[in-house]
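Here we show just some of the chains, and they stay where they sit in the whole.
Chain naming follows the written order as A and B, and within any one chain the residues start at number 1.
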Amino acid sequence: MGYCFKDLTATCQEDWRRYIEHDFVRALGTGTLDQNAFRCYLQQDYLFLIHFARAYALAAYKSRTLSDLRQAKAGLSTILDTELELHIGFCREWGISETDLAALPEARETLAYTRYVLEAGHRGDLLDLHVALAPCLIGYAEIAAWLNEQPTTVRGAANPFDAWITLYEGPEFQQAMLDEIAWLDARLAEVGPRRFQELSQTFSEATRLEVDFWQMGLDQRG
Amino acid sequence: MGYCFKDLTATCQEDWRRYIEHDFVRALGTGTLDQNAFRCYLQQDYLFLIHFARAYALAAYKSRTLSDLRQAKAGLSTILDTELELHIGFCREWGISETDLAALPEARETLAYTRYVLEAGHRGDLLDLHVALAPCLIGYAEIAAWLNEQPTTVRGAANPFDAWITLYEGPEFQQAMLDEIAWLDARLAEVGPRRFQELSQTFSEATRLEVDFWQMGLDQRG
């Protein structure tokens, strides 16, 4: 008993660091990332977001309280009303039109990650689904914060990827991370070792799938 | 081939009329409905809406296109942001506090109908789920229109239930009905007899569960 979110990252510490400090992330921070790598990432992240919207919808379905239902619906709305628009804007700036986005083939890494999360949600309950979603939601906020701590990170107009850091370091996204950690902490506090083992397996698998997603960008396989 | 929404009501014409023209509905129209019957209905309808929000969330999950995903999310938002608030307001006017609502036991009729719809959605695809939801969405709009055609219907301050009719005869709800019929017509046009038979079974069962829901109000079992 007495688990919390930090125990999830602790069980896959090496993979978690590989994800947070991935070469893709470092190159975003220094502004030296290959622009085609970023384009590939942006495009696949658009497809990713659509499936993540479906995952939040599944979380809304799985909710047992009006409060959880409203929270999941807020996540769904944020993706559909805000993040997708931002992505379409980002993509436009990087020379990718909405027509391109609609015709995009899905990379293996996008397919593997999104279907893993959705299926974990179906097999388990709302907590399983939140844990499968956590590496993305919590990880991106942690990545933005980590980048800001690195002396090599370049901010402002000198870094073509500055807008990406700005989005995820922003107060809204950071608050969403804190809320999610609080939600998880409250539930993990009551979980026994058998259940924690199931949850940490899901969390570490999803973390590795995030690593693959960065690598896909670097390899420009998307 | 070549089915449309009207073919669904045609396969259960008798049950459909029993639902649209139920004694509960008639008494709403004439203003003579027992007030405890209405209170019972309002309370259970509040619980019903929460599960229907979950059904729209399931529809969002099941969507294959961004357009279907956005449409389902709009339905979910309407229930959570508008209809639930309206219900809480209605309930307050009828002497039911939010504390009462939170502690409400679920009537058998509410449980049977909501779980039937949700399970039909899981078993089938997005079309099955829409068909299971149709008696509620399309039926309420048809009921409001039907009431307005009845010479016995009393409108305005003389009818304590006038606000209910106003809600469902309103242009937003009527338009939602037309949109839903259009969505169903487009898909049913391509359906073969085996599939139509499955869908019409779901539709007629959901219609009978609506009849039970009215009757629960009259019997004040909620």
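One rule holds in what follows: contacts are C-beta pairs under 8 Å (C-beta built on N, C-alpha and C of every residue); 3 or more make two chains touch, one makes a residue touch a chain.
Note that the coordinates shown come from a computational prediction; the quantities given were computed from them, not determined experimentally.
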| item | value |
| --- | --- |
| Oligomeric state of the whole complex, in copies, if 2 are shown | 4 |
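By definition in this document, only the chains that are shown with their structure count from here on.
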| item | value |
| --- | --- |
| Length of the line joining the C-alpha centres of chain A and chain B, rounded to whole Å | 37 |
| Residue ranges of chain A touching chain B (in the complex, touch as defined) | 50, 53-55, 57-58, 60-61, 63, 66, 69-70, 72-73, 76-77, 80, 118 |
